[in-house]
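Below: one structure in structure tokens.
FYI, not all chains are in this one, though none of them got moved.
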Amino acid sequence: MTSLIEYEQSTGLVREVYDDIRTTRQTDEINNFWKAIANHPPTLQRTWAMLKEVMGGPGELDPLVRELIYIAVSATNGCDYCIASHKAAAVKKGMTDTMFGELMSIVGAANMTNRLANGFQVPVDEKFKRPV
Amino acid sequence: MTSLIEYEQSTGLVREVYDDIRTTRQTDEINNFWKAIANHPPTLQRTWAMLKEVMGGPGELDPLVRELIYIAVSATNGCDYCIASHKAAAVKKGMTDTMFGELMSIVGAANMTNRLANGFQVPVDEKFKRPV
Amino acid sequence: MTSLIEYEQSTGLVREVYDDIRTTRQTDEINNFWKAIANHPPTLQRTWAMLKEVMGGPGELDPLVRELIYIAVSATNGCDYCIASHKAAAVKKGMTDTMFGELMSIVGAANMTNRLANGFQVPVDEKFKRPV
């Protein structure tokens, strides 16, 4: 088990990142994920900077769609922590039970067809080899 | 290499599914994926029925978002065929280069944080254990 | 690209393993897999010893079933080489087109339900926690 670094114990770079998390997310709570990776401050700093930009920065995909994509990857990889935390985030951003069900049905279908394509050794169609 | 069953060769259940693919997609072309799995007609029939409903049936998620989710899973699983074919499908449904770039940056970030959560053995926060 | 060590070039431990492969499989052909990992003789030796026993030694599972299991894993992992080579091996041991289709439909379904179980965070039933 990794020890968790609480806000009160944090100093230096870790404290700076924690403060930015609090401000950005407008809550005092800091999730265990950050408290765990804070054991290696450069990983905390880089990961937070990336997620802040990728999940919350400007872009063409809206915030809920980003969460759905994140959950799709996490369910495919079987990451329990990531599924639990991003499901909560998606609900906050408007995910309904039906949306979640549809998301899961796509994730399930894609995982099925990915392996069928592998197993049947399907050659890529010429039309799909052209640059898009 | 799996042999591909062309439309002209198809009979019975395979022909029926091929005809439904042509009608649904409004094109005479049938992708190699279907021509390959047609070697086992029940798999062709079941897979097409599921994908038709999951990717194209009524629902709260719009068709482009469904394709983005499908690509996210396929990139995570490293399925070359599925990436190539669904990228083309997504472009048809309006995916811009920027959207694809954003999609990939989320897929990349989620694959990174999934493994950090595993490796650091992050315990699930109590608040994420409540039913959502 | 890894260089391949041909039978004629082989010496010492590599030659010994190659000779055992030839005898066991009753063919002069040695697959590229062995020619590639022969670049590290202890890996060649250990891997061959394991596969010979696991895939061909005495046991309760018959040889064809073992190949089906091997293909199931390889399709799930998306290993092109392993799918190609073990499909050929399975055909030699009696796999029909229908069996392969059924195998793939199970592999596809299991990959789908595995991710549904992850995503829906299904708690393990009490009865499944008992020793079996």
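To keep things simple, chains are lettered A, B and C as they appear, and every chain counts its residues starting from 1.
The definition used in the following text is that contacts are C-beta pairs under 8 Å (C-beta built on N, C-alpha and C of every residue); 3 or more make two chains touch, one makes a residue touch a chain.
Here the structure is a predicted model, which means the values were calculated and not measured.
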| item | value |
| --- | --- |
| Whole-complex copies, counting every chain including the 3 in place | 6 |
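Heads up, the rule we're going with is that only the chains that are shown with their structure count from here on.
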| item | value |
| --- | --- |
| Distance-maximising chain from chain C - centres being C-alpha averages | A |
| Identifier of the chain whose CA centre is least distant from the whole-structure CA centre | B |
| Residue-number overlap at the chain B/chain C interface, same or different (half cut) | different |
| Chain A and chain B: spacing of chain centres that average the CA atoms, whole Å | 20 |
| Gap in Å, rounded to a whole number, between the CA centres of chain C and chain B | 27 |
| Shared interface positions of chain A, touching two or more other chains | 76, 80, 84, 87, 103, 107, 109, 111-116, 118, 120-121 |
| Residue ranges of chain C touching chain A (in the complex, touch as defined) | 71, 75-76, 78, 80, 83-84, 87, 103-104, 107-109, 111-116, 118-121 |
| Residues on chain B engaged by chain C in the complex (per definition of touch) | 37, 39-40, 42-43, 46-47, 77-79 |
| Residues on chain B engaged by chain A in the complex (per definition of touch) | 1-2, 4, 29, 31-33, 36-37, 39, 43, 47, 50-51, 54-55, 59-61, 65-66, 68-70, 72-74, 76-77, 79-82, 84-85, 87-88, 91, 96, 98-99, 102-103, 105-107, 109-118, 120-125, 127-129, 132 |
